[in-house]
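The complex appears here without one of its protein chains, the remainder shown in place.
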Amino acid sequence: MIALKNITKTFRVAKRQAGFGRAVKALFSREYETVRALTDVSFTVSDGEMVGYIGPNGAGKSTTVKIMCGVLTPDSGACEIDGRVPWKNRIAHAREIGVVFGQRSQLWWDVPVTDSFALIRDIYKVDGKKYQKNLDELTELLDLSEILKTPARNLSLGQRMRCEIAASLLHAPKTLFLDEPTIGLDAVSKLAVRQFIKRLNAENGTTVLLTTHDMQDIEALTERMMLIGKGRILLDGSLAELKTRSPDPAASSEEIVAALYKEYGI
Amino acid sequence: MKAYLSVFRMRFIGALQYRAAAFGGIATQLAWGGMEILALAAFYRANPSAFPMEFSHAVSYVWMQQAFLTLFVVWSWEADILSSISEGSIAYDLVRPVDLYGRWLCQIIGSRLAKALLRCSPILIAAFILPEPYGMSLPPGAGTLLLFFLSAFLSLGVVAAFSMLIYISNFYTLSAAGIRLMVASLADFLSGAIVPLPFFPDKIRAAAELLPFASMQNMPLRIYSGNIVGPDIFKGIALQILWLLILFFAGRAAMGRALGKVVVQGG
Partner (left out) sequence: MRLYLKYFAIHLKSQMQYKVSFFLTALSQFAVSFTAFLGVYFMFARFNAVDGFTYEQTLLCFSTMLMAFSLAEVFARGFDLFPQMLGSGEFDRALVRPRNIIFQVLAAKMDFTRLGRLLQAAAALCYAIPKSGVVWAWDKIFTLCAMVICGSIVFFSLFLIYAALSFFTVEGLEFMNVLTDGGREFGRYPFSIYGENILRFLTFVVPLALFQYYPLLYLLDRMQNKFFMFTPWVSLVLLIPGCAFFRFGLRRYKSTGS
């Protein structure tokens, strides 16, 4: 189970000055501003649940994910995942979760994908039999058999994303965080990724939390969605509930969300 | 001309943004220069008669070298130019109505000047304050100072024109980084960046002084310090002009051919 309570997080950012005179001035004194990345974020996700986390760029989606992964420590608030505090016992926590950062690769660029997988197996200390079983399963479900021997640099974006997801699941984690897993993918790959996530959740009971911009991801995958804007959770409910908020029954979910962004001024 | 000036202005503002980088660089160069001078002092104590320059000249040489480091060293590359060659964004540069060779040359000179101007004054002040024999001295006369400025400017031109040739070679080579590193370290060595040219064994020195590399930092630094005097200054400056012209025209020609190749390949 994932439980966040009143998580708050701020960053301090140096202002960059434009113009010649200001640039000279900035040599000697520099102004900072505090950016509130998350304010009072609370939610729980039960075991085996699948949740979509949406919001515009800079709303705080990735920050939330990083806190849950143990990469960042919040300023205040509590977070427990299966009884573990992510930032307190990083290594024990890391063994139980899987993370996909959609915009970054964890595969070694110049070697065949299987070599990367073998190294990840050793990093996570997955024993031989269990690894082989997981790998066979993932290979079949994600249709990787053709591309396992190819170096990552020669894969298309969609192929690479499938490998990234497999790489994050080789140790069969109970909880999977997906940060923008469908970003930049073509239609076929998007469908394949969505189908896989759905099966993983249904068959293995893996808890899944995914962030996305794409309302279609939400429609295809999750019962429940959370909308975040300017660091606050604005809405936590089902897609159907969302639809009832719209005066226009014919509006697409994209239009409804756009209207919501407008309503909350984000 | 206005386009060139605005390129220069952008570079200068860009360099100013990196405040801490400038302070860090200044501290580094002060420490570096100090260590160089202490090493030279040890050799001087070991055998003053074998020392090929006056010690005070060598001290001035090192401090001026550190103060204007970014002006003269070959290894200070322009990241923008490198990426525009390797990533193919050069196509954008080609549609702008400015001659690309001139624009890049200007960018190199502007960037080097900006970094050097930003860094030189604290180093120079520190170098003048330091006590004898480690402090820097003024050049022998106002005339020498003027000739130093002239020679420094020519030297900057030679360095920029030489590095243009290296950038252009990047159109053709696969391992650009390796070649850049190798050429830069040899060029810097032969221009007196590690050991001033007067310390070279005599025969090697005589040959090295004719190479284009001797027209880089070697010439202005030795003019300033008083190591080169009289008619030798004018001979040196004439050689600098000659090398500048050769490198400039060679670079333009090479650039034309390289761009022709890019266009044929469709960028």
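Note that the chains are named A and B in the order they appear, and that numbering of residues resets to 1 at the start of each chain.
Going forward, contacts are C-beta pairs under 8 Å (C-beta built on N, C-alpha and C of every residue); 3 or more make two chains touch, one makes a residue touch a chain.
What you are looking at is a predicted structure, and each value in this text was computed from that prediction instead of being measured.
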item	value
Selected from B:S6, B:T28 or B:S121 as touching the chain missing from the view	B:T28
Selected from B:L5, B:I125, B:L181 or B:I246 as touching the chain missing from the view	B:L181
Absent-chain contact - pick from B:P52, B:G102 or B:G135	B:P52
Sole residue of A:D47, A:D75, A:E140 or A:E263 that reaches the chain not shown, by the stated touch rule	A:D75
Sole residue of A:A94, A:L155, A:L200 or A:I256 that reaches the chain not shown, by the stated touch rule	A:A94
Missing-chain contacts mapped onto subunit A	11-13, 63, 66, 69-73, 75, 87, 90-92, 94-95, 97, 99, 101, 103-104, 106, 108-111, 115-116, 118-119, 122-125, 151
Residue numbers in subunit B that touch the chain omitted from display	18-25, 27-28, 31-32, 35, 38-39, 42-43, 45-47, 50, 52, 174-175, 177-179, 181-182, 185-186, 188-189, 194-195, 199-201, 204
